[in-house]
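Missing here is one protein chain; the remaining ones are kept as they sit in the complex.
Presenting subunit A:
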Amino acid sequence: MSAPDDLARAVRDEPALLDEAAPRDETAAGAGAEAGDAAREPARPVGLGLTGWLRWAWRTLTSMRTALILLFLFALGSVPGSVYPQRGVDPGRVAQYFKDSPTQAKWLDRFWLFDVFTSPWFAAIYLLLFVSLAGCVFPRALAHFKEIRRRPPAAPRNLLRLPHSEEFEGDLTVDRAAAVLRRRRFRVVTGDGWVAAEKGYLRETGNLLFHIALLVLLFAVGAGGLYGYRGNVLVVEGDGFSNAVAAYDRFMPGSRVTAESLEPFSFTLKDFEASYVAAGAKQGQPLDYLARLEVQDSPESAPRQVDLKVNEPLDVSGTLTYLIGHGYAPTFRVTDGEGQVAYDGPVPCLAGDQATYTSECVIKVPDARPSQLGFLARFLPTTVPNGDAWVSVFPGAANPTVQVFPFAGDLGLRSGRPQSVYQLDTTRLKPLGKMAAQPAPLNVGDTKELADGAGKIQFTGVKEWISLQVTYDPGREPALLAAAAAVIGLVLSLTIRRRRVWVRVKDGRATVGGLTRTEGGGAAFAEEFAQIVTALRGGPPTEDAAPDEPRDDDEPGRPGAPAPGGSAIVAGQAEPDEPPTGTAAPGVRPDEE
């Protein structure tokens, strides 16, 4: 499309206005423009030597197109993280994968597909995206701040060539036209027989805000990972916890976390209650969990009572403690063959089945004499007989019993190999007595005498345990603010349209021309333009005076209907789709060409 000179100037002067339709020079590069140059590839340097290539590489990296591709890769890269089990989330399932298909697992592991979100390639995408966005946004932000103070460019000579234009006779003056446009909150400049007006600067501001917010968000997430930590711990009713690295079952610090960075709070778990649906189709479904804590924010402060629930974490100066799991911890007293009490306390059990909370327990008694004792036990919170067997029918502890399977021998604790507290290594243990699949369950208070005079075990009571996650993430609040800013910026840049209107008056004739971005807004601007023209003519600025109803009709490119009572010239809305060629200013950045 070949544009007349003055039109080309009008269009070119405001690079962000028509985005891709206009070539841009360096100073005027607006932030709203990034979509436009996404399609354009930086021109490769010819014979520019090393610095030329470096400049080219930097520009390529910081072009919007690259940023978009990186964002896309970022999303694509996260997909395997949803397909394969992740070590950081569920190490058990990863181990299972290795067991089920070892060769495949080995290959997946080579590409970090079980650790996608901590893998070098994911970090590479993340960092490149960060650099690309930063390199792209900051120069544009500077340009935009200059831009904001710029005045609308003077009116082109022939306004009738603009995508929206109208001509009419009347006694319109420059001052009145300026007043009409100012009332519509346009930024207005006047000259000899012309008015130039512009509106919608917030679009670029919103766009910039969005991109900067995205940058801050990436930064906050990264910083939170470095300076924050996460730990898991299991606490049985009656026991306490104090926030120190050694107290955790599992502690995952960021690389900048030291032991001193831990908030020195502590608490005791007074009581835990879980409630369940008692009857009906959803019987056994959990309804509510409540952990009563007595918390001391620091060793000196007075204790306070806190109800910890699933959606209500405990907050101690930004360190949050979450209730994430629970289970039963039946208590046992084990008396050994020499009559000494060798164990007395709770044993946390793991529930295999959430619907009945039938749980598996392991009791290790290394201090028992003459030989060490080990027990496997099955805890049934609500026991009912079922033929020769016993089962649990409800997760609540309505009729708790345990079935105990005793062993004696060597627990293997001295071998130095790490052992899970939830597993009994039976290689050097022998069953005590006849091993039945369904030994008679013990009620609370019952004692089982062990065969061979090895001692006895008493089921003394039922406690519950909770598992907690403690999190400290200094990036939380900045990330939230950034996300909120991103949404605001997004809404501004999606809904506001930058547009320009010019008026020329001469010898009792007025011409009005208007320009906006092509996509989507043609119809809306046509309507606004028609209203402006009506107002300039001096007609009432009412809705029905506007020839073009605010209706999106179902045919494209609908020109405005003839305005009432005027010899209107209706130009088609052939908005420029192609950049006017051959008008590029010197010093055009290759990626914006």
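By definition in this document, a residue touches a chain if its C-beta (ideal position, glycine included) is under 8 Å from a C-beta of that chain, and two chains touch if they have at least 3 such contacts; residues count from 1.
Here is the rule we use: contacts and distances are computed from a predicted model.
Novice: Quick one: find the hidden chain's UniProt protein name among "Phosphate transport system permease protein PstA", "Glutamyl-tRNA(Gln) amidotransferase subunit A", "C-type cytochrome biogenesis protein CcsB" or "GntR family transcriptional regulator".
Specialist: The record names the chain that does not appear here as "C-type cytochrome biogenesis protein CcsB".
Novice: Going by the contact rule already stated, which one of A:W58, A:F117 or A:F219 would touch the omitted chain in the full complex?
Specialist: Of all options in A:W58, A:F117 or A:F219, contact with the hidden chain holds for A:F117.
Novice: Which one, A:V277, A:V295, A:A355 or A:V393, makes contact with the chain that was left out?
Specialist: Reading the full complex, the residue touching the unseen chain is A:V277.
Novice: Which of these, A:V83, A:L142 or A:L226, touches the one chain of the complex that we don't see?
Specialist: A:V83
Novice: Check each of A:L142, A:L350 or A:L480 against the chain that is not shown and name the one that touches it.
Specialist: Touches the omitted chain: A:L480.
Novice: At which residues does subunit A meet the chain that is not included here?
Specialist: For subunit A, the residues touching the absent chain are 19-21, 35-36, 38-39, 68, 71-72, 74-76, 78-79, 81-83, 86, 89, 116-117, 221, 230, 275, 277-278, 280-282, 285-289, 309-313, 320, 322, 324, 469, 471, 473, 476, 479-480, 483-484, 486-487, 490-491, 494-495, 517, 519-520, 523, 544, 549-559, 561, 577-578.
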